[in-house]
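Of the protein chains in this complex, all but one are displayed in their positions.
For chain A:
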Amino acid sequence: MKKRARIDVKALPGTAANAADERLQVARPLRAVFNKVFPDHWSFLLGEIALFSFIVLLLTGVFLTLYFDPSMSHVTYNGSYLPLRGVHMTRAYETTLHISFDVRGGLIMRQMHHWAALLFMASIVIHMFRIFFTGAFRKPRELNWVIGVTLFIVGFLAGFTGYSLPDDGLSGTGLRIAHAIMLSIPVIGSWTANSLFSGEFPGPGAILPRAYIAHVLLIPGILLALISVHLGLVFKQKHTQWPGPGRTNTNVVGERMFPRYVIKQGGFFAIVFGVIALMGGLLTINPIWLFGPYEAAAVSAASQPDWYVMFLDGSTRLMPPWEIRAFGHTLPPLFWPTVVLPGVMFTLAMAYPFIEARRNRDTAIHNLLQRPRDVPERTALGAMAVAFYLVLTISGGNDPLAENFDISLNAMTWAGRIGLLIVPPIAYWAAYRICLGLQQHDREVLAHGVETGIIRRLPNGQFVEVHQPLAAPDAHGHTELEYTGWVVPKKMNRVGALAPAIKGFFYPVEEPAPPALPQAERRELESSGTR
């Protein structure tokens, strides 16, 4: 009998991988995936924040479902939060209090879930800004833009249903408003409201169990599906990249998926998780125990929705009370700011890539990004939209703002009304001028060189600043450098005059001075796929 072979530890990963490949035949596709190249820029990581906070949402959400009961049946509270002892409330509110005060780790889970929801929406919006202002939505990525806007809308619904579940004073007020908004829709309004709420609200309807199923099953399912398609498309269409040396419309310069990119992403997930956990542990969010059970008669001052819904609250507050009566129907003023306005806003947002392509008669494929300053018109339009949204959002929170900054609430409302009309055009104009100014400065540096900060006095007494040309100058001291729409060095140490004083985030990295002209900092790698 032969002696049994000793296990060779070093060969173990190889044999295991081989064994897996022989059965699953994954080596070839995996290699392609591992070698896939991702461009590296800080702004490409904003979408990841949304993805990671979604994961945190799923994890903490599952924990909450273990204890939450969306029932509207009435109970008398008998838990450990004394100031509500003996108060009549729904089971939904009771179980939320139970999670907060009697389940170990329940309160931090609730708070993490809520902070993660705010972060999810915040990062979606910031990520959208990045996509918009760099032109990343252009052909071939229009579909992904539309999916992105849809993700915002579905995320909005996820947030709103979640906010409604605890059945505390605030969520009841929110549902009441949602009910009123539905009723304001002409013709189908009362039917929609009645069938969704199954009866009047507030009342013994079925809205909580329904919102619950939407919140824990339907909406996360839709989000998951949309996110998968969203990421799948990024994978298939490849990531856009900034223009720059060595980067073209047909290659991708960056890092391989494995190992560096994956490691970085793993680390980033840990940090996102950490930030959410810190906020959940240290900062109170939605202290439902202060709001009490929902009672139609008790509406608190400063009742606000979460920040991403606040623009609707704002538009409602700014809307003058104009009621239209025609054909035996009444069209309440609520209809315009809460149904028509978001409808128009989201439609415009979704259609923007197509509108822009049509305006510019642009049918080309774009894999290179544009700097915001190089497309002043789009940047200005974006600034205008952001300003519009901001005025609405601030107006949505105008009562706490008025109180805390000692402004009259009436003045805030009027400032919002006027601001909504004049701030966006001003934002448009300002953004446009800033873009042109930045372009102009780039061109100046390309033509005359970097300002050195050295002042020279000429024999005739004149003072001039010495410029460091970026290439060999001609007889007039001008350089003929092409404007490429990419970073122009503007400081002397960017062109190697000084070693960077302190480089590195946590400790100084000592490095030789960089070469005279900016070059691709990392190895250039062709993506494994072909275009």
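One rule holds for everything that comes next: a residue touches a chain if its C-beta (ideal position, glycine included) is under 8 Å from a C-beta of that chain, and two chains touch if they have at least 3 such contacts; residues count from 1.
Everything that follows uses one rule, which is that contacts and distances are computed from a predicted model.
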Protein name as given in UniProt for the chain not displayed, "50S ribosome-binding GTPase", "Cytochrome bc1 complex cytochrome c subunit", "ABC transporter permease" or "Glutathione S-transferase family protein": "Cytochrome bc1 complex cytochrome c subunit"
Omitted-chain contact residue, chosen from A:A122, A:L143, A:M319 or A:V339: A:A122
Among A:S300, A:T330, A:T347 or A:Q440, the residue in touch with the chain that has been omitted: A:S300
Which of A:L46, A:I99 or A:L312 contacts the chain that the document leaves out: A:L46
Where the unshown chain meets chain A, residue by residue: 39-46, 49, 82-87, 100-101, 107, 111, 115, 118-119, 122-123, 126, 169-170, 242, 244, 264, 267-268, 271-272, 275-276, 279, 281-287, 289-292, 295, 297-307, 310, 393, 397-404, 406-412, 505, 521-522
